[in-house]
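One chain of protein is taken out of this complex; the other chains stay put.
Up next is chain A:
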Amino acid sequence: MKTVFKRTAGLKDNDTHYCPGCTHGIIHRLVAETLEELGALERTVGVASVGCSVLAYDYFNCDMTQAAHGRAPAVATGIKRVLPDDRLVFTYQGDGDLASIGMGEIVHSAARSENITVIFVNNAIYGMTGGQMAPTSLIGQKTATSPGGRTPRAQGLPIRVSEMLATLDGSTYIERVSTHNVPHIIKAKKAIRKAFETQEKQQGFSLIEVLSTCPTNWGLTPEESLDWVRDEMIPYYPLGIYKDIRKEREGV
């Protein structure tokens, strides 16, 4: 029988703890497949963050370090700077981790053009702690800490991380992708690969923002959640490449 699909060597054979309909599992697979394809699993160190992906080290089949809430880019900086250049270092962070408590670390890592790859999973809510408002929660979005719906006056406006980091001269490659259907998952994979290749070529800071779902805390079915990404999130968080100066960084 011809094998048409198999588990990537980049993932361990563990049961998932993610909720049904959550796209973390897909994003894990895309990262893991990329590392496998690049032949990089044995020379990669991943940094897990705090949030739903806190247990990422149970899944990724490479060396993993767990960071304090928001500090993954600083931890990744420490790892990357002391290891040989052929080592790949990535962080896997949610929106609460990266865009709220860890905003300082991500901005400065981008500004320094740390040669790391950041996988930024944006599902517009704090998942692990039970559905509180995130910096990326949309206007009108009801969460445990914005029960009446987020309003600009009371809670401020959502942060567009990719657009913001793209303004920094240090960032090299930034793209926002989505996982709400198969064509977009395929695009997301390509973007993730480009990001790791940016690091392989020593071209500096790369970040892929992946729009993701949280059926449990959004109070939607898995299918409705995919529609919510398409209909509500993408209009506020348009997909596309926000920064690509890889050519300029060649040989730097």
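In the analysis below, contacts are C-beta pairs under 8 Å (C-beta built on N, C-alpha and C of every residue); 3 or more make two chains touch, one makes a residue touch a chain; residues count from 1.
Note that contacts and distances are computed from a predicted model.
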item: Candidate names "Cation:proton antiporter", "2-oxoglutarate ferredoxin oxidoreductase subunit alpha", "Phosphonate C-P lyase system protein PhnK" or "Methane monooxygenase/ammonia monooxygenase subunit B"; UniProt protein name, chain not shown; value: "2-oxoglutarate ferredoxin oxidoreductase subunit alpha"
item: Which residue of A:Y57, A:F90, A:Y126 or A:Y173 touches the chain not shown here; value: A:Y57
item: Hidden partner chain, touching residue among A:G25, A:G78, A:G149 or A:P222; value: A:G78
item: Contact with the hidden chain (one of A:P20, A:G104 or A:G130); value: A:G104
item: Chain A residues touching the omitted chain (full complex); value: 12, 41-45, 47-48, 54-55, 57, 60-68, 71, 74-83, 87, 104-105, 107-108
